[in-house]
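Note that one protein chain of the assembly has been removed; the remaining protein chains are unaltered in position.
Going by the order they are written in, the chains are A and B; count residues from 1 in each one.
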């Protein structure tokens, strides 16, 4: 069904994008979008000026960090931004100063429960500075004067995001959209976040190759929160009119588990399809509540916006120890992890594309034997899965239930029913309503 | 409530009907209906010509089998149709030939997991022939020439079925029907099938004796699948207008368990009543899904037909090892098994007949003591079941809930509430709405 090399390609792209110093704004975001555009030439990059009002928010100044480090009393350079961009608190202001250890400690962040990890810390909306450091290294610091140096600046600039729109290539178009969103504002972390844009990129590449797409597709690569708010402030009315389903794509890289987070409504087509896919695609999956949300569904599902956006994830943000630290690295994700998520999302799209309403064309069961759709010997246990699917689809195809409802009712993955439905349409036993 | 001899009478009828060589058509069916008509003189027999179109199907030729057997190389006659009519594959064509063991094996059917059983096999809609044999006997066959002989013929003729219609004998008639269906196309098997027509026959006999039947009753004895399709093709519009509940009566002979199979809708009056009855009548029961269906509910509940037909069974078809073999014989069923099913079905009918809507005639609880409906001493634990039923029925009799809803709500079998309701009507505390 899918190109088995996709996992490998995705991992390769993840490796390339991983080291860029992404933040809410700036060149890290631009470089990321530029690399994605090589794979998706349709990608359009938008820039929104600092200071613009977007709903309750204001686009922040652009942040640029050239270098940053601490020099210990013994002259050792530590917390070196060039070695790991997580060492600098995101949006830190310029500093070049000498501090005692006591003063320095107030500006340091570490994670005691994971002593080797450099935690990910930001101060977007209040001018401040700081360093992240592994707890092990922090405990080795001795008294004395420390030089702290952050060569950063804040300046009027832009918030940058990307958008891809694929129009339906089917003969009969529906003029409804499926919406995908992923974010591009975290520096070097793998499951949360680089897996998100990577899987989204390859989903779009696969979608372009897909024939007979009934729906239009819209995908955005935005900085989390401020980016989705910015995008919504410009587009929400169009989205409210057109979007029938969609997914926020994040934490789609590791191979430890599958997770589902519902939309606020909890019972949209996205929710129904995502749970159906995970039930059949994953051995098990964690089913979270909307109370466990933490990404852009917070905006997409907010009152008055109310888009049908759910999340299919591997291990969810906040639910693994390495989350938001340097240990959420390229070893934490894998070809297989990325591919499993890719497939779950692609199957969800296949379900939505094929979710039509059919009606049986006659009354009572048809005689299947004469059409070669059933064994002619009536004996014990001679029903194949195909035979069962045939009679079950016919039994539920009442011209009202859609195919996803039937698939759920008969406990079969929708994507395995498509060829059965096609065969029944071919035999004039079903018609699309 | 019921004649305790019914079980014995039913078993006796089962013994008589068991050996007939029933099939989709032919004299086995006719003989069965003739015997039933002795008990139910109202039974009308219908015959529909071979070749007639019924929805997607065509009435098959009539099949007649006079004799059949195999002669082994050592001259032994085996698979003798006259000893057990299951030995011949249903609808087998004429054959008189000599075959090597290798050739013969292709025409034999046996059941390895039940080596003493002769399995039940048919080839209704494709001309073919074959023999069923116990697996034990099959394994004893040695090399050599076998004579195979089946003296059968297919000819233009009729499909035969029976119908009984009982009109309401109440003063106020409702002009709605309760529909019962059972099938008469399996040769010598007991739980599936002869228990079905036997229980249906005695249900109808009991119904005729019942006073004040508000509803009309329609019962059909049809060959499975082609028979119900034939019947529906001639009657479905009338049934759709009039039938408010009904049951497909099959597998009602053994005493091992009770089973419930819902209508496609799953929440019709038949479903509600059947589950209510089984909850109180049976210690436990298996609750199947419509996906487990396999009998004429496949037609009655098909889209566009949509009748409210559920099944109350003892051990369900396909759920016991002896199913569709010679071991589903008269030892597998019993007086007690038949009577348990009879009673469950009769209680269901009683529930439907008494399922009226009542309204309490005053406000607040009535003073029951002065009417002798409650003990006048207020002390500990002096409420009888009757007292509780009185106050609970009054508490729920809001003029909207029907009696089955109240019975379910107060967790009491409807049939034990009838006399309480009568008493409350007599005291002018309830009126029928």
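Please note the rule applied: a residue touches a chain if its C-beta (ideal position, glycine included) is under 8 Å from a C-beta of that chain, and two chains touch if they have at least 3 such contacts.
All values reported here derive from a predicted model rather than from experimental measurement.
Across A:233, A:329, A:362 or A:405, the residue that sits in touch with the chain not pictured is A:233. Within the full complex, the residue among A:169, A:225 or A:405 touching the omitted chain is A:225. When the whole complex is considered, the residue among A:298, A:370, A:388 or A:401 that touches the unshown chain is A:298. From the options B:362, B:384 or B:419, the residue with contact to the unseen chain in the full assembly is B:362.
For subunit A, the list of residues touching the undisplayed chain reads 55-57, 90, 109, 111, 119-126, 128, 225, 228-229, 232-233, 236, 264, 290-291, 298-299, 301-305, 323-324. For subunit B, the residues touching the chain absent from view are 359-360, 362-367, 369-370, 376-380, 391-392, 394-399, 410-411.
Basically, only the chains that are shown with their structure count from here on.
For the pair subunit A and subunit B, the distance between mean C-alpha positions equals 54 Å.
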